[in-house]
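Every protein chain but one is kept in place in this view of the complex.
Presenting subunit A:
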Amino acid sequence: MAEKVTLSKKDRLSVAWRSTFLQGSWNYERMQNGGWVFALIPAIKKLYTNKEDQIAALKRHLEFFNTHPYVASPVIGVTLALEEDKANGAPVDDAAIQGVKVGMMGPLAGVGDPVFWYTVRPILGALGASLAMGGSILGPILFFVLWNVIRWAFMWYTQEFGYRVGTKITEDLSGGLLQKVTKGASILGMFVLGALIERWVSINFTPVVSTVQLSDGAYIDWNSLPSGAEGIQTALQQYASGLSLTPEKVTTLQDNLNSLIPGFVPLLLTLLCMWLLKKNVSPIVIIIALFIVGIAGHVVGLL
């Protein structure tokens, strides 16, 4: 056996960079296979000099693959370790490599989806969006920078981890770590979702429930204010001390609901959407229906 071929840090960085394009040729036949082989090409070039071995490796990695795009990184790391062993003469057959890929992609996708799509992105997105809605450019910048720092760090370190640990990674991951990460992410995610529903789902029922004439002294008596700037000052002071602007107290349906539980209607709406989604109603249909409800409700004066 000649000198041992190993992948340098530069090779591994090149693979990590290319894995950014993992989903580029996502297709209904073998899903991420094209991106997978695209990512591994620098390693294949380095490890196999013989044309036949190269062809075999390319074909081997054009098999079906699909997982969450970021958690593919540890799988890539493990695969690099296996390919390196194989190139150095270890008896690693194609089935073993494919088995590791398929064995890891399912459980890992189960971690990637809740952690990235359901926890990190909604939280950072809501954070950025709440700033952006006030017209602040800081919102988008914060979202973009934080997201990409987290993503790069995660992809690089998990790929390196997979490469170092090799196939033992499956033991490490099944030893409760995966479940812990997933559970922690769902706790955080559910907590934040509860908060987001309260804050950002908006329904406003406009019908007036009651109009009560307020007693004297409970509202600002506009006719008896001093004239000029002094009058404005007095009015503002009275307003700040809790006096009403109008002689009548108007209570809308929304005020009643808010005094019961703030955000109660948004909560009901969300539960309704969940129920509909579970009944396999397409999200698109629900979205369109809600727009129709919004327009119809506005026209009849309910919303």
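Simple rule for what comes next: contacts are C-beta pairs under 8 Å (C-beta built on N, C-alpha and C of every residue); 3 or more make two chains touch, one makes a residue touch a chain; residues count from 1.
Convention: contacts and distances are computed from a predicted model.
**Student:** One chain of this complex is missing from the view, so tell me which of "Signal recognition particle protein", "PTS mannose/fructose/sorbose transporter subunit IIC", "Nickel-dependent hydrogenase large subunit" or "histidine kinase" is its UniProt name.
**Tutor:** The correct option from "Signal recognition particle protein", "PTS mannose/fructose/sorbose transporter subunit IIC", "Nickel-dependent hydrogenase large subunit" or "histidine kinase" is "PTS mannose/fructose/sorbose transporter subunit IIC", the UniProt name of the unshown chain.
**Student:** Looking at A:153, A:195 or A:250, which residue reaches the missing chain?
**Tutor:** Of the listed residues, the one touching the omitted chain is A:195.
**Student:** Just checking the interface: what residues of subunit A touch the absent partner chain?
**Tutor:** Interface with the chain not displayed, on the subunit A side: 20-31, 33-35, 37-38, 41, 44-45, 51-52, 54-55, 58-59, 62, 66, 69, 109, 113-114, 117-118, 121-123, 125-137, 139-140, 143-144, 147-148, 151, 180, 183-204, 262-263, 266-267, 269-271, 273-274, 276-278, 283-284, 286-288, 290-299, 303.
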